[in-house]
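Here's the structure, in structure tokens; my notes come after.
A single protein chain has been removed from this complex, and every other one stays in its place.
Let's turn to chain A:
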Amino acid sequence: MNLDLSDEQSQILDAAEALLQAEYPLSRLRSGAAEDLTRLVEFGLFGLGLAGEDGSDLLTEALLHARLGRHLLTPSTLAAAVAARLAAQAGDDALASRIADGALPVSAGVATGGDLLLCDAPGATMAVWREGDTLRWGPCDSGAAAPPAGGGLPLTRTPRPAGAATAPSAPWQLLVAAQLLGTAEAALDLSVAYARTREQFGRPIGAFQAIKHHCADMALGVAMVSAQLDFAALALEAGQEDADFQIAALARLAPRIALRNARMAIQIHGGIGFSDEADAHLILKQAHRLGQLLLPADLMALDAPLTPLNRSS
């Protein structure tokens, strides 16, 4: 047993990171335009779940989604990855490859009342969405633009399609949580970089212990969620008994840590953190969005792997 990345995994992650840095700077989010996913389609991101038994590797995919989360990529990346997988599992290879090729854009959303709120979905005809504690997917009507709170990627409000198919939740939860981990990491990175450069009282604010300890707390959260992500992905991949438990624990941890780190990042930036000009608020809003996509997980209803042994005999 080991928890080291393979050389191949490292190479894939490094290549993705280079692409994300070059093509998806956070400044793109200020335009309010829909995300252009062409470069990620070319990278093969949405075909990962289709590669067949050998090539399909949930852990690598989850780690890639953590990178996407770091760069605050549109939740459509989650919808496309999961819909392609669902289509393939349903035996509809043509649909799966149209999604993976980017020919059929898929949006992520959440049901509210009789409607569906879709993230970043101009012209979407297919969606994956959370409806209470159920995950659904299928065709949807293109709707009307709805103004997102505090700006950012566009939202669409559309009538909720009736009779849509349900989808297994575990891979969705894993990938949404991975993106939440990415936002938590983004908040930490941004804060540490700012704490090193911003000076007050003649020194970098990162020399003050209150700021240091905020940053340490953010790192503690990241360390926990990232370890739990590995655990959950490996358990799910291997079909282990405790997979549901590990996913549910991850789904409980990831949004809390992502939101907490985002809040701290705003505080560490001071006035500019509250302004539209720093990126901290973008991270917060992404964490809120992703948090809405995650299904509530009833961790207490599951059996834990490490239970006390009964020695009454």
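By definition in this document, a residue touches a chain if its C-beta (ideal position, glycine included) is under 8 Å from a C-beta of that chain, and two chains touch if they have at least 3 such contacts; residues count from 1.
Convention: contacts and distances are computed from a predicted model.
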What is the missing chain called in its UniProt entry, if the choices are "RNA polymerase sigma factor", "Lipid-transfer protein", "Ferric iron ABC transporter, permease protein" or "Acyl-CoA dehydrogenase"? "Acyl-CoA dehydrogenase"
Among A:A81, A:V225 or A:A262, the residue in touch with the chain that has been omitted: A:V225
Using the touch definition up top, pick the residue from A:G163, A:G202, A:G271 or A:P308 that touches the left-out chain. A:P308
Looking at the full complex, which residue from A:R157, A:R252 or A:H288 touches the chain that isn't shown here? A:R252
Spell out, residue by residue, where the missing chain touches chain A. 1-6, 9, 59, 188, 192, 195-196, 203-204, 206-207, 209, 211-213, 215-217, 219-220, 223-225, 227-228, 230-231, 234-235, 238, 240, 245-246, 248-249, 252-253, 299-301, 304, 306-309, 311
